[in-house]
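Here it is: the structure, laid out below.
Every protein chain of the complex appears in place save one, which is left out.
For chain A:
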Amino acid sequence: MSIVIKQREPSRLPSKTDAEFDRISNLPGHVIDQILSRLPIRDAVRSSVLSRKWRYKWAKIPCLVFDNHCLNFSSQDQSFIKNKLVNIIDHVLLLHNGPIHKFKLSHRDLLGVTDIDRWILCISRSSIKEVVLEIWKGQRYKPPSCLFNCQNLVHLELFNCLLEPPLMFKGFKNLKSLDLQHITITQDVFEKLVSSCPSLERLTLMNFTGVTHLVIDAPNLQFFDIGGIFEDVSFLNTVHLSYVSIGLYVNIDNEENDARDNSSKLLRFFVNLPHIRRLEIQSYFLKYLAMGYVPSRLPNLCVDLNHLSIRIDFDDLEENTAALGLLRSCPNLLELEMLARPEEQSSMERSTNFWEEDHWSSLFAHLRLVKVSGISGVKSEMDFIKFLLSNSPVLEQLTVKPASQEGEWELMKELLRFRRASIYAEVIYLDP
């Protein structure tokens, strides 16, 4: 039994000379869509003049992008630019003839204006799947309620917006990816939004106002990237989460919090992340994790965790303890990155070595690549590197990048001396 695949278009004889036949005009419609979608909107529309066949090919492209590249003039006159841009977008949307699947608006000269409301209404009638709205200037833009009716949305990206969905809003059933940056949203709205999007796989949240306690209830979530100011983060029902990157942009005062709440932030954080593969702890988030009781090891090891990146103050005892607790809990770690946080005032240098020889000899059993950056050669940092080198039997590469040229030589001299457990280990020194 043999199976046959038939092509939809009539096949052409191959010809030796270039462009002997006009093949491009006869390509299947969705292939032309793909080609025209990859052009700036202006070039796509100009294709209308190529030949009669091409007159309205552009009007079918399902992907409309209005950004700085598509409109290539610059002028000092703000309102002139704005008017021109508004006219162009109105014009394109009016003559467009077919479903619109992707709409991106990201022009630096466009303020949050009522015109955008009109355009969103237009695309919401057109089974839109991807919306990217970046308002570069002006106050937070509040998208109209018709945006929340777009039940075919798969990807929503908003920059500098205020989110206030209507009361009747029941979530986006098909939304897989949500990217919110520089937004204002209330606690309730955020929680409801995340929990009412059952297909959500990727969530990015940066620089947000209005949410202090992050509660993430998303059963299909795989990718979570957040940076901002918050008090608490907890995951409910996030069994598939494999990539997490968290940055806490404010320095928290440990003493203040210890008295109130003795529960372990570290334990709570990992309790619902059984399959985490990549973790990035940025800014001051390690301080957050160091709050409360810090176990010497997590009860459930993160066996899937392969990549770990931590921003740490090597002189801070609590942070080091939290980091060690974490390192003990990922037996299959392959890549580690430690970034030294430059503190405004460094705490007194301790004379004791925190990173003594560990009884847990299998700490870095699979560790291959390590990067240590932003260090200045202080004892606590060098203690860590020494500890790392003498406990990683399969290490292949350690890259060290200091914060500045000050004390470079001493640092290098010390590095040179450290014993290495792995005969394959390369220590690479990068210039600051």
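Odds and ends about this structure:
Convention: a residue touches a chain if its C-beta (ideal position, glycine included) is under 8 Å from a C-beta of that chain, and two chains touch if they have at least 3 such contacts; residues count from 1.
Definition applied: contacts and distances are computed from a predicted model.
The chain absent from the displayed complex carries the UniProt protein name "SKP1-like protein 1A", chosen from "Coatomer subunit zeta", "Glutathione transferase protein", "SKP1-like protein 1A" or "ATP5E synthase".
Residue in contact with the omitted chain (choice from A:35, A:146 or A:206): A:35. Mapped onto chain A, the interface with the missing chain covers residues 1-9, 11, 14-16, 18-25, 27-28, 31, 34-36, 38-40, 42-43, 45-52, 54-55, 73, 75-76, 84, 87-88, 91, 95.
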